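Structure, as structure tokens:
Every protein chain except one is present and positioned as in the full complex.
Order of writing sets the labels: A and B. Residues in every chain begin at 1.
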Amino acid sequence: MSENPKDAAVTVPAQSTGTVVTKADPAPGETLLKVTGLQKHFPIKKGLLQRQVGAVRAVDGLDFEVRAGETLGVVGESGCGKSTMGRLITRLLEPTAGKVEFEGKDITHLGVSGMRPLRRDVQMIFQDPYSSLNPRHTIGTIIGAPFKLQGVEPEGGIKKEVQRLLSVVGLNPEHYNRYPHEFSGGQRQRIGIARALALNPKLVVADEPVSALDVSIQAQVVNLLDDLQQELGLTYVIIAHDLSVVRHVSDRIAVMYLGKIVELADRDLLYKTPMHPYTKALMSAVPIPDPARKAAKSERILLKGDVPSPIAPPSGCRFHTRCWKATEICRTTEPPLLELRPGQQVACHHPENFADQAPQDTVLLTDAKEAAELVSEEALAQSAATSAAVAAEVGATEEPAKAATEAEPAEASGAAEAPATSEASATSEASATAEASGTSADEEPPAKEK
Amino acid sequence: MTELSKSGAAVGEPTGTSPAPTAFLEVRDLKVHFPTDDGLVKSVDGLSFQLEKGKTLGIVGESGSGKSVTSLGIMGLHTAGQYGRRKAQLSGEIWLDGTELLSADPDEVRKLRGRRMAMIFQDPLSALHPYYTIGQQIVEAYRIHHDVDKKTAKRRAVEMLDRVGIPQPDKRVDSYPHEFSGGMRQRAMIAMSLVNNPELLIADEPTTALDVTVQAQILDLIRDLQKEFGSAVIIITHDLGVVAELADDLLVMYGGRCVERGPAEKVFYEPRHPYTWGLLGSMPRLDRDQQERLIPVKGSPPSLINVPSGCAFNPRCPYADVPKDNVTRTVRPELTEVGSKHWAACHMSQEQRERIWTEEIAPKL
């Protein structure tokens, strides 16, 4: 857990460009893993000749870094590419494009033998503790396998080391000779963790480490991961769909949608003031174990429909087909992942809780209006109000020159408030007709000029 | 093949002495045991509860706690789908609107299934037949209980698909399950289970296989539909968040038995069983400030063949030694009333539990 993540966030990727591999552990906060432009497209082949007719763009351009000692959480819904990402950074999959650097060394295209020394430093924990352990091997063999594969003879012999690992993860060292089926799900996940820890790795990538476990067991494993990090100074990338678990374990969190990171921020910033509408919707969808909120349906943003297919992702911002704030620019221009606030990177033209990035574009898409029906008016009003307030603040304090931005976002958020003002409804009607009549909606900007 | 459908389970003797209940659904001392090579698996071992129309009961528990077995027992599905010599042993009473189901003729129970009581399953992809269109499956469900022609039934199917929010229902009705997304499939499943306006709907982990945003849609749908149809709903889940969203009453199961039961608010705010505390402490919560550490329940769920003697939870209970004379390990605690309509099965005294909850557990959550 890095003590001062904000400091680290500002660092330019300078020290990571060197090609010399330093065997010494990187100091906490230094970049351990750096990913640039990472892509993985799975080709779809059809017909007799198996021609490629398209590709599942599972991961489609990721940039992020993992700092030594921290936990990076990765959340997203199924099909967002988070598991593929995990397999790419551990090099279980070959990237289509982009670069993965570990401790400054480019490992993107290392072969099997080139990866071998790295396999010690990067380990993976899998979701399913039932299928990831070979049922025919004793757990002694399973946990000892990494030593044999790497040709490492630990002090005091493999058996002793395996027993030490067993006790580290909270299992009885005497169970060395038992088989996986003799253990419960939670215990098997501990075995998987012990195996991952065997070679004293620097980076552990855990793909849904607790989602197959019962609630009470989940907590045991989460706590175990926590303890191990503190004792061994591990760095984690934890991939999960459960936002509460991710919040609990992570220092920073990346939110993925359709192969892209839409928001990457320090934990508290992300949960207190999410900027990407998708992040906001995702968090509001989590059921809260508090019956008093049963009636409070208004707090929830319901996204309509399903995640679009990663074979043909929507143009521009990939979330625009389900976003209640989407405007023309969202359909045409892909928003870059920008650090709008120290420690919070967002890819959005109209972020929540922050100044609008495309304030001139105020006309909502028809999709957005349908989506807005599913967003409670309170939520809309609240989001509009906070954006306006933040915009005012930003406009007033930091850039007084651009006073114009102050007014326009406020206006924009007024439009988002939908049926409140007649003016707003007029604009939305205009956009509706524009959408209905014109096939090329790109040519209709006059609606917002007043 | 008629003898097949009648080859039912060994039905326990209906007690006969107890009068028919007034509640819409009443389960009394339900036991579901499965003989296996390793011994008798006591999946449900004495469960009782009531449910009124228009109300929602949440059954919470971990895997193997018997929650799904309970729902299949109410539906009579242990008896229906059972071949071979080893049969599930059911005993107790299940009263649905004045009819006792366990002692009833299996064919009578079959006629109730799908019409008066319906069920939604966890994984809609495997729960829908891959070879038939969504429409064919809904039409089938409707025509079992309604003597109408296929056209009328199909109109009804389109209407139901529309009601559960499937776009272009008249087209999608001819789609196959694999052509639907996960959320759509669950909607179709809900449409199918509601096509006969059942008075009792059992949803077994209806959102576990779904993404969180889709889960929110489905929970919303279930809530709306319940308001509209006024049915009694049993929602079975391991997710306390989901039951808090929907349930009026809560039943916490552990090792095949109910350990705590009561109005949802009571169980969430004043839980009176250490296992419920454990569940609450185990889950990280988005609505609270970051907890430093989760408070897990130690150990693993019990084997249903060798359920620990005494209180089934005693090996995992941090307070197992609070009651005197080792009773937690020798005597099985019965449910006792700890508040209005609120019951818990624990050997600790009410005062002890109240103190532990308010002083030790609640502040850490």
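The rule is simple: a contact is a pair of C-beta atoms (placed from the backbone, for glycine too) under 8 Å apart; a residue touches a chain by one contact, two chains touch by 3 or more.
Please note the rule applied: contacts and distances are computed from a predicted model.
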>> Can you match the unshown chain of the complex to its UniProt protein name from these: "glutamate synthase (NADPH)", "ABC transporter permease", "Trk system potassium uptake protein TrkH" or "PadR family transcriptional regulator"?
In response: "ABC transporter permease"
> Where the complex has a chain not shown, which of B:Lys55, B:Arg115, B:Lys154 or B:Arg187 is the residue touching it?
Replying inline: B:Arg115
> Among B:Glu140, B:Asp224, B:Glu265 or B:Glu354, which one is in touch with the chain left out?
Replying inline: B:Glu140
>> Touching the absent chain: which residues on chain B qualify?
In response: 1-2, 4-5, 72, 75, 77, 80-81, 83-86, 110-115, 118-119, 121, 123, 126-131, 133, 140-141, 144-145, 176, 178, 189, 192-193
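Here is the rule we go by: only the chains that are shown with their structure count from here on.
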>> Quick check: how many Å separate the C-alpha centres of chain A and chain B?
In response: 33
>> Show me the residue ranges of chain B that touch chain A in the complex, using the header's touch definition.
In response: 62-63, 181-184, 211-217, 219-220, 223, 238-247, 264-265, 268, 278-287, 290-291, 293-298, 300-301
>> Touching residues of chain A toward chain B in the complex: what are they?
In response: 77-78, 184-187, 214-220, 222-223, 226, 241, 243-245, 247-248, 267-268, 271, 281-294, 297, 300, 302-304, 306-307
